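Sharing a structure, written as structure tokens. Questions coming.
One chain of protein is taken out of this complex; the other chains stay put.
Moving on, here comes chain A:
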Amino acid sequence: MRHIISVLLENESGALSRVSGLFSARGYNIESLTVAPTNDPTLSRMTIVTIGDDRKIDQIEKQLFKLVDVAALEDITISGHLEREVILAKVVIKPEQKADLERIVKAFNGSLIDVSDTQSIIEMSGSSEKIDELLNSLSGIQIIEIARSGVTGLSASEGALSV
């Protein structure tokens, strides 16, 4: 099952590699990983999407918590949560596809940025599922490059992950 683990960790050099090293050394799946400082500049929030059964996820959480840099963590998929990912997709625009493209992008609440005569970049944010749907809807339109941010998210429950 897919889990999103939200981690608060000390904003120190080497912290990110300790987490990624833990995943590779122990053979855990890592679907996406995002990290950036929080409103407290001494802490970073890392959002890890991983796949595994309950036992594996339990072990991942315990191993993560063992890292000296990790201050707090929670599996936000357990309770309700909100997740977002950003995609930028560069597409080739043929004149006859222009209207279609605009319609699709609008339907997904995305926008077209950096538009030229021959190509454009689509920007959209949403759940990973929604982004996959957008990509599926673009069949026939040539995508030449995509960049996905990976998932970031917050638990929808009362209170907040804190140290």
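Everything that follows uses one rule, which is that contacts are C-beta pairs under 8 Å (C-beta built on N, C-alpha and C of every residue); 3 or more make two chains touch, one makes a residue touch a chain; residues count from 1.
One rule holds for everything that comes next: contacts and distances are computed from a predicted model.
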"ABC transporter permease", "NAD-dependent formate dehydrogenase, beta subunit FdsB", "RNA polymerase sigma factor (Sigma-70 family)" or "Acetolactate synthase" - which is the UniProt name of the missing chain: "Acetolactate synthase"
Which of A:S17, A:N39 or A:S139 sits in contact with the chain that's absent? A:S17
Which positions on chain A touch the chain that was left off? 9-10, 13-14, 17-18, 21, 25, 55, 58-59, 62-63, 65-66, 68-71, 163
